[in-house]
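All protein chains but one are shown in place.
Think of it as A, B and C in the order they're written, each chain with its own count starting at 1.
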């Protein structure tokens, strides 16, 4: 039997590439449609017509959009993200530090939330329709129905202001020890974990339950297998596809969706960078951030698809 | 992609049988009461608000609950009860409108893609995938920047954000249904696309789609509050619940009702909607009883 | 304790949608001695599988053992704690499922799953377990016994999987093995091999067997005793010989009767062959997958088939799974456009794709699928299902439509009250009748019947066939009848085409009573089990098999 995996994976990568192309077009032209002129916004209250005109020329804003798109795409292919309108620093410089921060936060949150969510989801499925299951199910809905900024503020009040266990801000500059790492990241990670876990728990539980209803799990039971064995050995490997998809979707939130957490904990991540960029109409920066989010999303989704393909021996 | 269609048998406890063979779950009934309560509050808001929404009646701010100001006062000394009542209008109304538009569009597109396959599927899937890859809050931010904030814009923005999700979900379901022989039968009968999706596929995926709609409703209510954080929201003096929480968040350290009550309102509504959908009255199909 | 298994007063209850508990096994008593094989026979819903599973102390979700005792090797499986029951499963009692394809975990290798019992119960070191498994594979005459265990379930055929499932059951040296319709999903030629393998191995290890089946002929080959079940109650228990020759209970008699279908029912054709054939296909080829450079699809399932159906006559197409018979039906119906050849229907050439065919052509040529479960939209009422073609093809609405739906229900002998039900509320036979009634609603000239009886119990299938014959007389239809079941085809068809590997190998006219000539046809025809208990042991089909290969 010839393996279909390479061609399937290739297909997924191709799809991701097509999507990325669509995104790049959409992003560029959507951002150029933003009203308000960069020069005017940069000057704020000081925007006199002469000053605006001067700045526009200085920033090459008077060239047609299509030409700028060509430059931009050309630059992207060479790894050049352009130069920020707002402060003339290469976008790559602005983005790199922030991206690293975002990835760090996302990574730590993933390390905490994925095992937690999978454990809760799997155990809830394992003891389906027990009190435990009900508590987990209701609690997950409960948690996702509290706005994130309430959770974050509450966490700050309790842990930073009253108990003074943790800093209210996430200082991530001089982390030299594990406890320092914990202190800096504890609260953002906790808040985000609440946000992203609920969906993963729900999906994992549903996917495992779905496979628990299959004849081969019943067969395992009839072979005398224990409940954990049935779930872990038989149900879980076959639920990997949908679970990895749910995990990828939830984690994609950690790239661009964390704006509120970044704001409240003053964490210098990439979402805040993009918000700044939008308010200053810093088009190269907006475009780069948007592309990064889309790229991250596609990486996650494509990885999930590939995991699903690899976890299915029928395709091997 | 497998999706979280709930195929598990329902728990047999806590249910009662009523009306011509419909089984009603007690949890569902309770959830329905809460949803109905908020729906009525939203509907009759103008008649039951004790004060005008914008009127500043309390000299203090973040005032406690007391007679006359049953839910305390907000950050400007306005009556929280009146604001919550009006907030119900916006939260329920906007979220419902948005979730309906999003699900309708997403589900129709999803079923169409599943039935037509081929290039249509490919193109629609890729475009919606691309849309999905833009974080929702940042998309909202761009919209505010581009066209400003008004209720139609808000509803449309929220809808657009949730179309890809509804699409992905319903397409996956519809593809499973599409492989069934009865679809094949309808096709070789010569049926056209509208009949196929509306009459053959939709009735079979409506259950999971409704469950998904419930979850999406929760996310939309929350996103609405998140967007108010970014300045896309209802015009003052009115405010949706998320905005109420947001504008009164400063009262959290004082445990002011102004921040706690709208949070509770959001939680009761979203949890009830989900419980209601999970426990919808079910027509008893009892073969052995017949 | 003389008997290995003793069942006394066993009752099992199931919960209904409304939460009521109803009895689905109503007091069963049975003894099985060591090494004895007892068959549970009955139609679907009779409780035969439920009864067999109680030996494992197991009731499917939504069911519970509510009374009686099931003593296996001295343990009462009913009262034993779950943990102790689990300890007996796989070691004392083992289970061979109906569909091995579904019962194997697709994500793990066969060997892992076969020896899992030894891991769970810590019976032996894995290496030893693997050696044992290979020995069992050999005993069950599986090909490549040394390496087959390294494959994944989807990489081996259905017949092999079924034997592997038996190996999985036998590895723990059980005293009792439950075979749950283990050959129902198999082709007849495969079934013969599997049955032989089972019989040999269980006899060698002196294992007691419970063999659950609805097929009396298969049971006759393998069982010592038969227990006939219906609606959760034992109708009759007796030795194979007694049951086959002196059935006491009316239901058993009905079963036996269904096994001897009225093949002589079709009188010779009236002189209809003078006219042009209703359907004529010439060198039709069809297949799946992307087109290759030569214009043909990647996998060619039908290779240049030609045949004719005369007006008012029936054509049977027989062959094993994978022979291309269903693909042929789909190509005729236009579901899978043929890549070559032409189809003449009712004097006109048909487009290969159904999309391009005219409204009338679509109406005149209907297809009925094998699985009524998937062919009927579960979300719609019977009325809507039958009403749609009436509206679509004939523009009927309102009262006229209602009347016609009633007429159709009458035609297929279903009570009119069913019109408001959903498919899930009907029995398998009822569903298949609705499925057929929908095709009739179009008022077609030709109906393609794709394995429409193979999912039905013997008695029910016989009734459906009788109905089809009757309708043909009344309405002057023609059928193309696709099946792997020779007895069904023989009962209704004027002409039988045998398909093998995408081609027709022989055309047989049953009325001529000529034995098949082609070696494959011979193999196929001889593999159909007979009620004679000695048939399997005396069968010599290996010569045919050699020639076919």
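Definition applied: a contact is a pair of C-beta atoms (placed from the backbone, for glycine too) under 8 Å apart; a residue touches a chain by one contact, two chains touch by 3 or more.
As a convention for this text, contacts and distances are computed from a predicted model.
Participant: The chain dropped from view, which UniProt name applies: "Sarcosine oxidase subunit delta", "NADH-quinone oxidoreductase subunit M", "Hydrogenase-4 component F" or "ABC transporter substrate-binding protein"?
Facilitator: In UniProt, the chain excluded from the picture bears the name "ABC transporter substrate-binding protein".
Participant: What shown chains does the left-out chain touch?
Facilitator: Among the chains that are shown, those touched by the missing chain are A, B.
Participant: Out of A:30, A:160 or A:306, point to the residue that touches the absent chain in the complete complex.
Facilitator: The single option touching the absent chain is A:160.
Participant: Taking the full complex into account, find the residue in A:87, A:119 or A:213 that is in contact with the omitted chain.
Facilitator: Touching the chain that is not displayed is residue A:87.
Participant: In the complete complex, the non-displayed chain touches which residues of chain A?
Facilitator: So the residues of chain A touching the missing chain come out as 35-37, 40-48, 50-51, 53-55, 58, 84, 86-87, 89, 94, 97-98, 153, 156-157, 160-162, 164, 166-169, 171, 263-266, 268, 272-273, 276-280, 282, 285.
Participant: Extract the touching residues of chain B with respect to the undisplayed chain.
Facilitator: Answer for chain B: residues 52, 54-56, 59, 61-62, 75-78, 141, 144-145, 148-149, 230-233, 235-237, 249-250, 252-254 touch the chain left out.
FYI, only the chains that are shown with their structure count from here on.
Participant: Using CA atom averages as chain centres, what separation in Å is found between chain A and chain C?
Facilitator: Chain centroid spacing, chain A to chain C, equals 50 Å.
Participant: Chain A to chain B: how many Å between their CA centres?
Facilitator: 23
Participant: Taking each residue of chain B in turn, which ones touch at least two of the other chains?
Facilitator: none
Participant: Could you please specify the touching residues of chain A with respect to chain B in the complex?
Facilitator: 15, 18-19, 22-23, 26-27, 30-31, 33-36, 128-129, 138, 141-142, 144-150, 153-154, 157, 161, 202-203, 206-207, 209-210, 213, 239, 241-242, 245, 252-253, 255-257, 259-260, 263, 271, 274-275, 278-279, 286, 289-290, 293-294, 297-298, 301, 308
Participant: Enumerate the contact residues on chain B facing chain A in the complex.
Facilitator: 1-8, 11, 126-127, 129-138, 141-142, 145-146, 215, 218-219, 221-222, 225-226, 229-230, 242, 245-246, 249, 252-253, 259, 263, 266-267, 270-271, 274-275
Participant: Along chain C, where are the residues that touch chain A in the complex?
Facilitator: Per the touch definition, chain C meets chain A at residues 56, 58, 60, 86-91, 94-95, 97, 99, 102-108, 116-117, 120-121, 152, 154-155, 168.
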